[in-house]
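Structure first, commentary second.
Of the protein chains in this complex, all but one are displayed in their positions.
All chains are identified by letter, namely A, B and C, in their written order; residue positions are counted from 1 within each chain.
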């Protein structure tokens, strides 16, 4: 699958653009205008921000892929490069495919080392000056020049750009007009100065009609709110910050009583992650639907408290928007490297269910489902996404209103206790499913109160160091975990006639993997694909593994953490479980998946 | 193997005593006097303290086992019970084997529900009063009464008790005399009032001549000091506290310059575990041999910093004296439940070598070896023991002076840098073994300084977000881990002719497992036994597994953590790896091991 | 059976406020705290179900097990009681939170959460049972131990002590007091006042550890406290209903009105001290510390400082009783959200 086309027949709706700018220069506005314009033209599109851990002045990239086939993973090739940053000029030029288009701001020109590409210097400063903008805005407007030039070259409808900017500036006329003026100038300049036809074009199609654009972080926040979230404590950390910030944004819109102005949802920015999780656990214990969100370093700090929540059986949802580790690692790069950490978080024997949304709309869905599960199972539930899914704008299905009522699990209030025909004990497994009944503070029934502790306790929540009591309690917790196995979201399975091998992947790699499946089919390597949506693995996952000759477990971390966890659950199948890991901080590509599998299959 | 004997032929040097007292009542003095007296009589002996998480007033037990065969694991039966605590009187009576001896303080007598045991009420208060002790010491002396009575019944040499008390009170005559006086009274009373011959007796033998008595915590502290420990930061936590406290105790004796009075070893009690590990890492980074010690909850708090030490490649040793988790769990009960936590501690992909001392003297040995390994590998090294090994007094081989000089690993000072014929880079893998060269602060060579960070860096320690650089660095760290595999302590393997099955165990369970091996042999179940001494598993472990039909991995935790880790490393052998876990907070027994294996073998 | 039980205005007897039997050492200062807490709640007629107890880890943090069995309680993690309480108290703002902590729990590992709960002014009676030592782990130095303190098996204390009251003052706590387990009467009055305060009420209670740090010259011993205590005033508490009836002796008593209408009466004891001036309080502490005085009493109070509940615009009815239907925003609203997503 090679993407370069001969100059004579332009590639329509099937190419990638990479924009290299300086961070802090406002290029997000320009890039989002392009992405949204493509989207409004009905062309499947994805945008990925590759930014440094810095606020201003360092190189940053944005790559946009349009694909009539709906392939939205990062592409390993780029057909168009826009160079706005002197420091990355050479590197950016190198990225381009032969025959590709290289746009650059004429004032940052460096040595041009290639003669196999189309070169267009843009008179950026000049064009911006022509619209006579206020001084302080000048730099920000620079980026609109490449938007305009690309509009001309690729055939982007200017009206769609206008819509994009309307949205971006929330209808504020002044900035919209100013930006549109620059775009206008740039389109005009391009029309007058570029006569060569572009080898890449866009055309209106109908590939986005049932979609919206959103980030996973926003979706997770909204999903939680529609899950009846009542309490969220958090501490800022990239790339998770957007999730609680979206909760704060939507709180006044969705959870404020219009009459009294009172909130039904509390958000506290804590002093650190130890406190954030502590507050969330306090709230969960006291009967509030409770959540926190963080990333790797913060999750490490939550270990001790999570161990308490596990053992004291406190419902709480923890979102981990993964970035690259170990340690501070690459805070602005993506990874799926916290699976082990989340699955076993805490000292002693702990194990936690994990949900893996594979799309933005699924972030919404698992947002509310996680809260249900936490209360039904009375245990911490993790939701793991990554920077790519969390922070980038994705086209996605609109959020679906929950199709089941809110589930609060086994909670007893005054009346329930009054009418009970058995003697309630906080940790008594009345139903034999491992999940006991709980009461929460404020319950005024004289039998409701109990004392919660992280130390040994018996079925009636009394302190106990008794060996058998301890052992029995851990065994019950294990039963609960086995119950979780039947309740967590089942995998999504894509089958083909005659496939003997299977892929297991999850989360943000879905677009790359499913694109790769098509390529593999085209190469006559038939492959089934199971998109995992949770841990512990369900019976469907086990069956899928049993039914295939070889299973490729694909993930973005170093040691193949999911592969390990599955191996432990299916050790009799371990010979067929093959780990494929990609761990550079960039998003997975279909080419990498295809090549990695072909290399293994040819062995 | 049944331990009750008919009354006619007394069991000599082969029985267990359980003493039930109130905690805070000073029974440790009495119990240690007994243990030490047995020891001085040359009888192999072990003592185990089963105490509550409390300072004063709750039931506490001490069990002593004497075994002419050298079986020193906890015994599931007890032939003699001493009841000094009203609250546990009934429970204590229940514990006794039929025909056993039940001694009790006459003033706490409760209903006696058994008629198959020998009952001896002791006039405790009366006997103590007779020696006219100062009022405030009276309660403490009570316990000496059972020491005296047992001396008479069992035939303990009173002179050996005297030696034990000499040691205990460090020669202070007054308390020694007072305690001996009570013992004397009690012996006399027993001689006058008990005419029945005891079914259990001790006799001098020669089973302890090459041994000393010590705790694992003390041994770990001493081993570290003999390993050239220079810096230790810690935060109090049961059962680890004894280790740093022993460092403080021996610091003035072993690491103080007699002339200047200056110390070569710094100890800081930190404000918490986050700070303790941070200080230790700072010191390790700056070129000091550095260590911290903690237990489960503290280890959880060290996750984030350990991830930094791993990625920035800072040498540091972490002792984890395990107690029962999850959460605060049973802080005064033993467990091997932090293996997973320690092995993977931190976010992102981290993995750490672990040493598992299996005896007190090995705590000493691994104390210095861990410091060598940390500096040679420039990475955190864990040493995992548990409450049983750490806090109980064990008879053990004397500590052996290190047989290799101190190893500082690849460290470059001014002269080294001056004479280098290649360009040094902090993370440059010059030798191809994954371990780079380092410099430390204070080095005045102008090329020595570098900037250390937990974020992405290249071979020259420059900040980098480059995808390939990141990936390559993690791969090098993996090479280093594989190097560790060849350097960590090899297992101790006990083979038998014709055994087809094997046991893998480690740490404090060694006495129980090796005792069980004898019983299994006696039952015609031949079994080989590999005592694991480290992770990652070495080639010897792999060979052992390959060479047996079934391998029982025995450990004291709920989920079989070691079994999991071995399974991942040997997934092709997983079918033969069988997990046996015991997880009550009490020490493993030989009977449990034997029965668990027989049950599996009979399947 | 025949004997008439003494009950409070709610008809509860003292045993309704009892906890499990204490397993603390005989004579431990913390037992005095337990006793006075029970007495204060009983006398203030607070239904046990309206109280909720939190603690960290330590002997001090075990104390909540020994009072108010009929109240919910959560024995959390070492140093992390405040966050737990903060989250939980939002569930039902009519509950009165009592947080028990120790000096190690608050001033060592817990310093961060201690500071931050105060700046949020979370309504919580925050009691630090301060014995200058780690009791439960058997006698290590705590951060409040005085310089030079010598303990068994430990090296002499080399560091400067942390003063809980001082920390609370600059941390802008709205209620700062110090008590002494050897002065139970004052302790009870302080607890009563704190139970009626609407905000974080920090009470640093010097509470001797008889097992590990009760040497006569230790600054946290009974003996030292008895000699060095300087009570700022004689304190009494007047519940809301009775405040009108109270008459003050001219010039000799100051009163502080709490937000529920109750009053704290401060009878002067020679010092001209009013607990409404943070600057003066800070200076008082500096002087007292220099002179080795153990100043006790109500050191600072600002009954008007807004609590986190005032600030957060929450409905008065318990959040944890909001019915499921009201928890989930409407289907229509999601339509709008989707529509606005571009």
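The rule we apply is simple: a residue touches a chain if its C-beta (ideal position, glycine included) is under 8 Å from a C-beta of that chain, and two chains touch if they have at least 3 such contacts.
This one's a predicted model, so the numbers in the text were calculated from it and none came from an experiment.
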**Item:** Touching partners, among the displayed chains, of the absent chain
**Value:** A, B, C
**Message:** Using the document's definition of touch, tell me which of C:77, C:162 or C:299 contacts the absent chain.
**Reply:** C:162
**Prompt:** Looking at B:15, B:39 or B:62, which residue reaches the missing chain?
**Reply:** B:39
**Message:** Using the document's definition of touch, tell me which of B:287, B:358 or B:536 contacts the absent chain.
**Reply:** B:287
**Complete:** Against the hidden chain, chain A presents residues 24, 53-58, 235-238, 241, 245, 248-249, 267, 269, 271-273, 297, 328
**Asked** Where does chain B touch the missing chain, residue by residue?
**Response** 36, 39, 164, 167, 212-214, 222, 225-228, 230-231, 233, 250, 253-255, 257, 260-264, 266, 268, 270-272, 274-290, 304-305, 308, 312, 398-399, 401-402, 405-406, 408, 439-446, 448-455, 463
**Asked** Considering the entire assembly, which residues of chain C contact the chain that has been omitted?
**Response** 108-112, 115-116, 118-121, 143, 158-163, 166-167, 169-172, 278-280, 282-283, 286-287, 308, 311-312
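Rule of thumb we're sticking to: only the chains that are shown with their structure count from here on.
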**Prompt:** Using mean CA coordinates as chain centres, what's the chain A-chain B distance in Å?
**Reply:** 45
**Prompt:** How big is the gap, in whole Å, between where the Cα atoms of chain B centre and where those of chain C centre?
**Reply:** 40
**Request:** List, in ascending order, every residue of chain A touching at least 2 other chains.
**Result:** 304, 308, 312, 453-455
**Item:** Multi-chain contact residues (two or more partners), chain C
**Value:** 77
